[in-house]
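Partial complex: the chains shown occupy the same locations as in the complete assembly.
Here the chain labels run A and B in written order, and each chain numbers its own residues starting at 1.
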Amino acid sequence: MQQITADLVQQVIQPRPTESHKGTFGRVMVIGGNQQFGGAAIMSATAAVYGGAGLVTCATDLFNATSLHAQLPEAMVLAATDKAQMATLLPKMDVIVVGPGLGTDTWGQTVLQQVFQQVQPQQVVIIDGSAIDLVASQGLTLPQAQLVLTPHQMEWQRLSGIAIADQQVACNLAVQQQLQATLVLKSARTQVYLPNGTVWENTVGTPAMATGGMGDTLTGVLAAFAAQFKPLDQAILAGVYTHSAIASELAQQQYVVLPTQIARQLPFFMQEQARRG
Amino acid sequence: MQQITADLVQQVIQPRPTESHKGTFGRVMVIGGNQQFGGAAIMSATAAVYGGAGLVTCATDLFNATSLHAQLPEAMVLAATDKAQMATLLPKMDVIVVGPGLGTDTWGQTVLQQVFQQVQPQQVVIIDGSAIDLVASQGLTLPQAQLVLTPHQMEWQRLSGIAIADQQVACNLAVQQQLQATLVLKSARTQVYLPNGTVWENTVGTPAMATGGMGDTLTGVLAAFAAQFKPLDQAILAGVYTHSAIASELAQQQYVVLPTQIARQLPFFMQEQARRG
């Protein structure tokens, strides 16, 4: 198992090219947020914007539109159930996050199935939270795409069938390779399983991160990084590290670190890395 | 009467264990917030999140969902009158706050009664504000649980029958022991009556705290502390002190201290205590 280092992050986060425009830095769509868990989609979209994605759209229950825009007018919003708009916009996306606050009821199932039907092979699709649970419980086939799965250990148990106690690297790797997806297995020490079969361990992080919404924020960071940095493998590794490294910095002074605090720190942390790289 | 000291707080707030996840730090549900008093539930939930509770849900009039999420996407939200969801989620909670902004009309009564019916003995239930008034006016029986009552002096008069002028320690203690609840009796110098019969006095605080919503914020602090720290007695004492100590610090520079300002300071104050402990 290899370790994700600050060096790697600094190689990934390069100064932006002078001749660029918002399209250069990618289009991200965050899909999720039912009435109960709307905050999750907001936190993901917030991290995507502060993480530097060029354009961010949040497809959600419109119940969440006002609270999203009250804090993040930078994002666009649409009803996740609006088939016409989704069919128009989804193909234009570089990166899709599906799952934060999606829930597992009929609404979430309907949204997830439509997304899976429309996803295209060249798109990066980050599948999180409820979406992972739905794949497991409904036996859904993962779409052809550049997949990134971000389960915590219990979600991974449900999806992989490997009990938490048995989630050793070799077992995880075998299932991940079958799934043909990048696996970001979240825990106190998150592991990343890449399509090339290498396995990476996050070396930073803090128990101050153990609070609701932290995983939602991670999906936004990963989306922003995937939208801006190539290759995807490096972008994901750097995103995982960045999310935890910011938390560790904030935890110097904070007993608990809120997910939205991490998002707001992204532009500063990223600029430091770009300088050092 | 014993005094709550900084030493006690520093013994309670320990550095978080490295091997932990959000479940380690407890599930809190704040129940309250009708259309008029929605801010009270928001302030309680805000303090619970910033105070480090692992997962916070706010069960409220959905009228308040957008304003909650506009400032605190970290919390989940549901309709307090949704019997099915409440029946599913309430049993999973470690700590329940009921009362902030609940109101005393039919809506509040209905919500309170359902909560009391579903509470389980091992749960910590913090009963505040309108909920205390309803218990008094409706003659409700308190549920079997680890109860914490947080009345101010007028609410305590209504509940206990002891006029404010007569609220001496001995009288208060007698009724509190009958109620089999922790009593946090709020005043310019708040007193805490523990189930073991000891009585504690808060030694910090400032008149800059005398503003609407301060008690709602206290419930969120107590909930976060009860969710993270054991035993409950110590957690409550430390929470009472922390709430006032932050206010006193802010009051060095502020003529009035807003409840949400205290909430946002919690992560910093708690980290200082964890360092010193």
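Quick notes
Going forward, a residue touches a chain if its C-beta (ideal position, glycine included) is under 8 Å from a C-beta of that chain, and two chains touch if they have at least 3 such contacts.
Keep in mind that what you see is a predicted model, and the values were worked out from it rather than measured.
Count of copies in the whole complex in this file: 4, from one repeated sequence with 2 chains shown in place.
Following the convention adopted for this analysis, only the chains that are shown with their structure count from here on.
It takes 90 degrees of rotation, in steps of 5, to superpose the Cα atoms of subunit A onto those of subunit B.
Chain geometry summary: the mean Cα position of subunit A and that of subunit B are 34 Å apart. Interface residues of subunit A, counted against subunit B in their complex, comprise 35-40, 42-43, 46, 63-64, 66-67, 70-71, 152, 187-188, 206-208, 210-214, 251-260. By the touch rule above, subunit B contacts subunit A in their complex via residues 13, 16-22, 24-25, 49-56, 62, 65-78, 85, 266-268, 270-271, 274.
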